[in-house]
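Heads up, one of the protein chains got dropped from this complex, but the rest are sitting where they should.
Think of it as A, B and C in the order they're written, each chain with its own count starting at 1.
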Amino acid sequence: MNLLLPVVLLWPLLVMLYGGLRLALVKQEGRNSRSRLELLGVGWWSAPLPALLLALWPGELSVSMPGWMLGGLWQLDEARRPWLLFGALLWLLAGWYARGYLADERRQAGEGDANALGRLMGFTLLWPLTLAGNLLLILAEDIPSFYLGFVTMTLAAYGLVIHRRDREAKLGGLAYIVLALIGEGMILAGLLWSAGSAEALTLTELRVAIGDAERGVWMATLLWLGFGVKAGVIGLHVWLPLAHPVAPTPASAVLSGVMVKGGVLGWLSTLPLGSGEAGLARLGEVIIVAGLVGAFGAALLGVIQRHPKAVLAYSSVSQLGMLASLVGVGLAAPDAWPALLAPVTLFAGHHGMTKGALFFGVGISEHPPRLPAWLIVTLLALPALSLGGALTSGLIAKGFIKEALKESEYSSLVSWLSVAAVGSTLLVARALWRQWRRRGEPGTPLRSPMCLAWLFAVLAAAAVPLWLPLGESVHWPTLSDLPGLLWPAALGLGLSGLALLAAKLGEGEWKLSSHLPPGDLWWGYAALARRMRSGLVTAGGMLESRGLQLRARLVAREHRAIARLDGLARYERRFSRLAVPLMIGLALLLLLGFWLG
Amino acid sequence: MPPFDELLLAVVLLLLAAATLFDRHLVRACCWFVTFALAVALSWAWLGLVWLALLELVLGAVLTGAFLFHALGVMPTATQPRGLLTHWHDPVALPWQRVLMRLFPALAVLAMLGLALMEVSSGSGSLRPAGMGLLGLGLWAFALHHHLLRRLLSFNVIGTGIFLILMSLVDSRALAVAHGLVVTGLAVALLGTALGALLIRRLEALEASHHVVYRTNGRPT
Amino acid sequence: MIERLGLSPAATPMENEAALWLVLVLPLLLGVLGAIARPSRTWPVAVAGLLPLLALGWLSSQVAGTTGKSGVVELGDLVLYWRVNGLTLLLLLLTYLIGLASALYAPAYLRDDVQALTWGQAWFWPLLGLLISSLALIWLAADLLSLYIGLELMGLTAVGLMLLPGKVEALVAGLRYLLLALVGSLAFLLGISLMLGAWGRLDLAGLAEVAEPGVLLWVAVGLLTGGLMLKAAAFPLHVWLVPVHAWAWIPVSAIHAGLVIKASFFIALQLWLLLVPEATVAAWMIGGLAGAAVVWGGVKAWRSAKLKEVVAWSTVSQLGYLLLAFPLLIGTDAAVADLAWQGTWLQLAAHGLAKAAMFLAAGNLILATGAARVEGLAGASRRFPLSLLSFGMAAISVVGLPPSMGFTAKWLLLHAALSGGHWAWMMVLAVGTLLSAAYVFRLFHYSFIEDAPEAEFRRVPWPMETVALLLALAALLLGLAAEWPLTLLRGAGDEP
């Protein structure tokens, strides 16, 4: 049964390969047979199915392949199962959703629009590849495979981000890829450094190695920041609000729902969380603070955004900030970590599914189904409230966290998180409001893939605590806990109501948003990077021109030298005239030489 | 004190050599050379080296002389030389600075020889100084003149000088080897002169047909 | 050193001297025959050329297994000395090979060269035979008188050969050559006379015993060396060499650059090793000249406009390598001297073969392109790859790049220089390599030009191509098989 593991990874690749071959064949056969090409078919959609199956497979699986890179070791254990499950589920739903979402483009491509076909080709091929990377990232236990998964996912997703190929998409893609590469660089450095210090080949060994290493703090910092790019650590988060709005909605959903969780998973896999002897407490505190700053900052930045997906992206940053601060606790207070793992996982799963549902919702509100408006609004608001911690999975996750933190020295974190939850609520409210303002005409049939996927996602998101296999029982909040859990959401709702009122009374939109475009710090970074890049290019050019100058000088000198050599001919004439005296001179010279010894 | 006749012979040789080398009229110089060769043959005979004397007479005086005159274009039948082609007079002026400068190599060789011969004190006579004198004169003339014929003359004079020195140095047990050397040297001198003379004639013929004047020191003017 | 030169008293006399005489006289006889028959085809020459080689084989079979043979020829009172040992055999073999190559090249060349139809052609064969014979005499002779005879014969024959083209330029250059050669022989004669006067004998072994350091010896050796250097075209006495080669017939150039100047060098080195084996300062002076020769010749070769001039200047430069033998052999310790000894003779052989091949190949190229200038080579690599290949292989040896014989020789010389701590000579070799690479690749540079206008090309007769190729191959491949000539060299059995 261990074969299931490779199959899980191979299936998406096969799907991709099949798609590629089909495309190539169609191209070979000629341009008019394109109509026969069915893009985003059921086969394509089935890519994550084996993974889902695997996640539901009872018992732990592990497969070891000594020939695979530096020794492959893939595992499905209880810690990985929830990540795999909600990841695969969301990928499946998103794929289904995409079949509806991209219907227009499919039609255009079918009609012979080369550009649409090109875009769709990219999407068809890169989607399973990204998925494969994501799955490998979850399942890998050996570091190279893990890194391979991470890299594959990161790079392949670039193609998804710039799907639209317009200016904004390119900007989003650029922000995404540049930051991702910087992250890769830091991850690679951190992995190499830490793995090198103990010759570790698996993630477990790696965690131990970092715990033991002399300069473990720096290794951990590198890894934290490296994965932090993906997990939206404040300062490195700028790609999220730029990339999400431009990506196709299903891609945004997996990006925000699953892929950014890759970063969190990276933290969990590489940082020596909960390891007693690690002297990483200071780093843990930094992480906590950075996480909270992210949670608040993103909320503040997010509420003034106009594009609902940008708002949702900021919401992701905010939520991930909360998650990060919890991970920080794992470093700062190792003893509290064992209790915290399950809540963190639940929180991640909850956020993933809910954010997925919310992103689906954006697409839904653009093309609403033929349903009563109130029902749509309710269904849209349900995950939103859940994200704010007021309902269903959000409420439960929050209660669970609170319970886990209660005993530790960081119980005050709960209050901070609660305050941050106010921000979350505000953000989703803002997102819903923007969606509502941009809503389209209803017309999508209810049984379209888009709608069904969305509905299913909403339901699944609400029920995350019920089906996510955490390995330990979820702590259900009691009635007495409710006020403590619900006040942030209530406050948030109240504030948004006030804001709505103010907006109604006032001039409508805040003008502030025009001053703070999505991506906030990106623009500063970009300016800096431009300067750096031009600096590097200039440096390269300068080296080149220096080289050219030097070469020119050398060539000039060479010419002069050659001219001088050619001038030597006159000495030759002198030799010619003086041959006999020279011979006698030579004899004299030798006489002198003999005399000297 | 060397015998008087030997001294006389040496002086005659030197004088004849000087005349050969420094007469600015070429045909006359060649005539002087023949006389000089005869004198050399006489000295060999006087030294008791009859075979050498005969060889010198044949090779040095008769054959070499014939080749020299051939080079000059002076034939027994045609007494008038082809004046256009032959430089009856050496056309190159000889400023005294150059004359002195060109003396140095000759002096250097003579000095070296002198140093070396101080070690061999045995044997006296005036033939050795005469040989050295010939050597010096020849070298000086060789350095001084550019005309090929004059250089050939100098070469022959130097050779003779060396033979004289050699014969004055050797004792009886090495006489055979010395003979061998001198014979070879004579043959070489003859061959060299012959080759040079033929070359000069050929060159002049080519110059005439190409209307290009090559100075015999090798550079076109 | 006396043992190495085969002059030790231990050398035994030879029972049958016929082989010796054959080796000496056969080339001359064949030359005379050539003058009568005037071969215009290659194969008769090839057949006839095998005879001296057979004679040489006979001779070496008699010498084999001994430290060498020596003996005397008595003509009345006159006693001439000779000796045969490994070195002699090596040099004889080299002479015959290069001579044979020239001879094989000649029929086709003479047939092709319009101007060769003059009186020159009749003279070519006997002169060539005489030249080879006189070279053989020089290698074999063990007394100064025979050496003098051989040297003069060789010199005059060489001049004669050089004059054969009969063009004005050739004659002018030949004249200068003649004069300087004569002056050189005078110096040589004077030196010999001094020694004969002082010690009364001219056999080398005897002289080495009785000669004692003093002004007379020094003056004598100085004069001898001066004369020989003039004949060997050592810097700065090289002026006659390039003009002579620029106009000479190709096969003559080949044998001249390959062997004739080496003979003078051989005599000079032999004299030094015997008479002044400890004269370090003077040897270093020669080394200085060697360095200057390498640089000067290299630079001039690099800047030369004509193909044959390049090759000729390269000879001047390469002779510098050989002259390094003086400082490396004179007054150095046994290990260094041993390496330098092998290196020198290997270099001599390498340069002989390579330079001959280079001249022959250059002749082919000039014949084919009809242009004597270097620029005329443009596009040659496409048109006559074979000639260029021969030229290239020979050039590799001249530059001293592996796997050529030149490389092996340079390796040995470098090894010797470094073992003895003589950095200066190492630098000379290094600079020489760079300069030779510069002038050789300058030619290749032209040959690879593709966008040159297409010119008229003539076909080169195949014997000419083949001979050049074979010689070049020998120069190239004997580098790795250098142990064989070196064994021959050591064949005398004197282990260092």
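In this text, contacts are C-beta pairs under 8 Å (C-beta built on N, C-alpha and C of every residue); 3 or more make two chains touch, one makes a residue touch a chain.
Quick note on the criterion: contacts and distances are computed from a predicted model.
The UniProt record for the undisplayed chain lists the protein name "Monovalent cation/H+ antiporter subunit D family protein", from the options "ABC transporter permease", "Monovalent cation/H+ antiporter subunit D family protein", "Periplasmic binding protein domain-containing protein" or "Sarcosine oxidase subunit gamma".
Shown chains touched by the undisplayed chain in the intact complex: A, C. One of A:103, A:188, A:578 or A:592 touches the chain omitted from the figure, and that residue is A:188.
From the options C:2, C:295 or C:449, the residue with contact to the chain not on display is C:449. For the options A:39, A:93, A:109 or A:177, the residue in contact with the chain missing from this view is A:177.
Which of A:43, A:196 or A:442 touches the hidden chain is settled by the complete complex: it is A:196.
Touching the omitted chain from subunit C are residues 338-339, 342, 346, 379, 381-382, 385, 389, 396, 401-403, 407-408, 410-412, 414-415, 418-419, 426, 430, 433-434, 437, 441, 444-445, 448-451, 479-483, 486.
Residues of subunit A that touch the chain left out of the display are 24, 65-72, 114-115, 118, 122, 144, 147-148, 151-152, 155, 159, 162, 165, 173, 177, 181-182, 184-186, 188-189, 191-193, 195-197, 199, 215, 533, 536-537, 539-541, 543-544, 547.
By our rule, only the chains that are shown with their structure count from here on.
Contact topology of the protein chains: fully connected, every pair of chains touching. Between the chains B-C lie more C-beta contact pairs than between any other two chains. Farthest from subunit C, judged by the mean position of CA atoms in each chain, is A.
Spacing of subunit A relative to subunit C, judged by their CA centroids, is 78 angstrom. Computed from the mean C-alpha positions, the centre of subunit A lies at a distance of 104 Å from the centre of subunit B. Listed for subunit B are residues 112, 142, each touching two or more other chains. Among the residues of subunit A, those in touch with two or more other chains are 580, 584, 587-588, 591. Within the complex formed with subunit C, the subunit A residues making contact are 562, 565-566, 568, 572, 575-576, 579-580, 582-584, 586-591, 593-597. Those residues of subunit A lying in contact with subunit B across their complex are 580-581, 584-585, 587-588, 591. Across the interface of their complex, subunit B is touched by residues 76-79, 145, 148-149, 152, 156, 159-160, 163, 166, 168, 171-176, 178-179, 181-183, 185-186, 189-190, 192-194, 196-198, 200-202, 214-216, 218-220, 222-223 of subunit C.
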